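After the structure tokens below, expect a handful of questions from me.
Note that this complex is displayed minus one protein chain, with the remaining chains in position.
For chain A:
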Amino acid sequence: MSRVKTAVLVVLGLIWLAPVYLLVVNASKPIDSYDAKTVWKPAGFSLFTNFGDAWSKASLGDTLVATTMYSVIAPVLAVLIGAAAGYAIVVLRLKRGFLWFVFIFGGTIFPLQMILMPLFSGYANSGLYDTRAGMIIVYTAISVPFSAFVMRNFFTGIARSVFEAAVVDGGGLFRIFRSIYLPMAGAALAAIFILQATFVWNDLLLGLTLSQSDSVRPIMPALTGLQSTYGGAALPTVLAGGLLVSLPTVILFLAAQRFFSRGLALGQF
């Protein structure tokens, strides 16, 4: 029985790895030696040349800087704003706290499609369209509900006496938040950060709608641009681009698998 199980898993696993194999092998081929009829066979190795081509042709360089900025700054802001909300609701016993919580968390229920058009119009009218600040603001807003959800649950698990002792010691509410509650929540904050950074990095729709210039446009819309412009002629370049933009999230994922499974159970993505 156990042997049958293993055999099924190995065969299925190999099928699952085949597209990854094809991606790596063909992204590594020199453009001249790429032949559409023999995609399964490796031929030469110029992965880094292809990375370089993708980088310059799709202006992936600019866009990579911008996307890295978004995926770091927006989740950090969201984590802090969400933690403050969790602190208010649980620790400071905000009046009608559960209603506040439902209001904030309810922000995640509807699909992005519901907010795209007003955001586009609003951004166009307020000068936020195609600006890095605008992208950071929207990514932060999208990430806040989940962050507040996790932080509320996390703070619920901390003994009340911690807060009472801190107040007796004469700490202000802000200082108690900053120097007692935030440090205690390190693991939860990291989990939210990782999940949201991945979301921002992988976003296509918001980037497509709210930006257009190379220096603002996030990486996923830029990659679709590369695909439609260079699709046929330079497939290894396109595939190298696909591999390049996937590496950060794959590495992050492998390093932090358990955070992901926890986040999944919480309903993100």
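Points to keep in mind about this one:
Operating definition for what follows: contacts are C-beta pairs under 8 Å (C-beta built on N, C-alpha and C of every residue); 3 or more make two chains touch, one makes a residue touch a chain; residues count from 1.
Keep in mind that, in the parts below, contacts and distances are computed from a predicted model.
The listed options are "Zn-dependent protease", "Urea transport system ATP-binding protein", "Carbohydrate ABC transporter membrane protein 1 (CUT1 family)" or "Acetolactate synthase", and the UniProt record of the chain not shown names that protein "Carbohydrate ABC transporter membrane protein 1 (CUT1 family)". Of the residues in chain A, those that touch the hidden partner chain are 1-2, 5-6, 8-10, 12-14, 16-20, 22-23, 26, 36-40, 81-82, 84-85, 87-95, 97-98, 100-101, 103-104, 107, 109-122, 137-138, 140-142, 144-145, 148-149, 152-153, 156-157, 163-164, 167-168, 173, 177, 198, 201-202, 204-205, 208-209, 220, 223-224, 227, 235, 238-239, 241-243, 245-246, 249-250, 252-254, 257, 260-261, 264-267, 269.
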